[in-house]
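With one protein chain removed, the remaining protein chains of the complex are shown where they sit.
Right, chain A next:
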Amino acid sequence: MPASTVGFEAKMDHASLLKKVIEAIKDLLGDCTWDCTNTGMSLQSMDSSHVALVNVMMKSEGFARYKCERNLNMGISLASMAKVLKCAGQEDNVIIKTDGDSSTVTFVFGNDDGDRTAEFELKLMNIDVEHLGIPETDYDCIIKMPSGEFKRLCGDLSQFGDSVAISCTKGEVRFEAQGDIGTGHIRLSKKGSADKPDEEISIELEQPVSLTFALKYLNNFAKATPLSATVRLCMSNNHPLCVEYPMPEVGHIRYYLAPKIEEEAD
C-alpha cells in the first residue's frame, strides 16, 4: 500500500445538495458505506427490514473538484453526517476529504468570500457491506412525472390505507388505497408540455402492470423530492419498483421496493 497521502478529496459548490441527498436517505438507512472510486461516490444499502434498497450515485463530474487516488470505502452513520451538514450555511461549499488510512473523514465548509471556514471530523466505521448486483432490467412500464405530484399523491393516499395498488394501462395510471375510513383513487393521464418538460407526465408501457406497495416506504422515498423536479417509476409485474430521482449532471438516487405479493397466485 502506498504511504498515506490524500486518498480522497472532493469539493462541491453547494453543500446544500449533499444535505438534501442525506436528508433523502437518512431515515431509511442507518449506517452505510460510501464507495469512492475515480468515477464518483456511490452508496448502496438496504433498509433495516431488508425490503427496500437505496442506491445513490454522485458522479465525479458533478463535483467542482474530485480526486480519488485509490478506491476506498467510507463507513458512516448517516445520522451523524446529517448533523454535520446541518452546520453548513445555505451558500457554503463543502470539501470532503479523507486519506485512505485514517479512521476519520473531514468536512470543510467555506463561503465564497473565503472569510469563514468550518471543519468537522467524523469517525468512520467498519461496516459489513453486502453488495447486491442490480441487473439492468427492461421494465414493463416506466412512468415519468413531476416529483411534487408523486409526493402529493403518496401523502394523500396514506391517509386512507397502508398500501397503494398501482395499476398502469395504456395512457393512464391509477393509484388506489383502501382503509377503514374509505378508499382513495388517483388517476393520472399522459400530459405533454413542450415548454415545461418538468411538468410532463409520460407513460411508456410494454404491458399492463399492477402492483401493490407499502405507502410508508413510498412516503420515505418522496423525501428526495427537493433533489429533482421529476421522478421516474419503473415497474414490472412481480418485480421491485424502482423510484428514480435523477440529479441532472450529478447522478441519481434510486430506491427499490419489494412489492406485496399474494403468494397463492404463483
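Everything below uses one rule, namely that a residue touches a chain if its C-beta (ideal position, glycine included) is under 8 Å from a C-beta of that chain, and two chains touch if they have at least 3 such contacts; residues count from 1.
To be clear about the criterion, contacts and distances are computed from a predicted model.
Q: Between "Ribonuclease H2 subunit B", "RNA polymerase II holoenzyme cyclin-like subunit", "UDP-N-acetylglucosamine transferase subunit ALG14" or "E3 ubiquitin-protein ligase RMA", which matches the UniProt record of the unshown chain?
A: "Ribonuclease H2 subunit B"
Q: Check each of A:Gly114, A:Gly133 or A:Gly171 against the chain that is not shown and name the one that touches it.
A: A:Gly133
Q: Please output the residues of chain A touching the missing chain, sorted low to high.
A: 26-28, 30-31, 46-53, 79, 130-135, 162-163, 212, 214, 216-217, 220, 239-240, 256-264, 266
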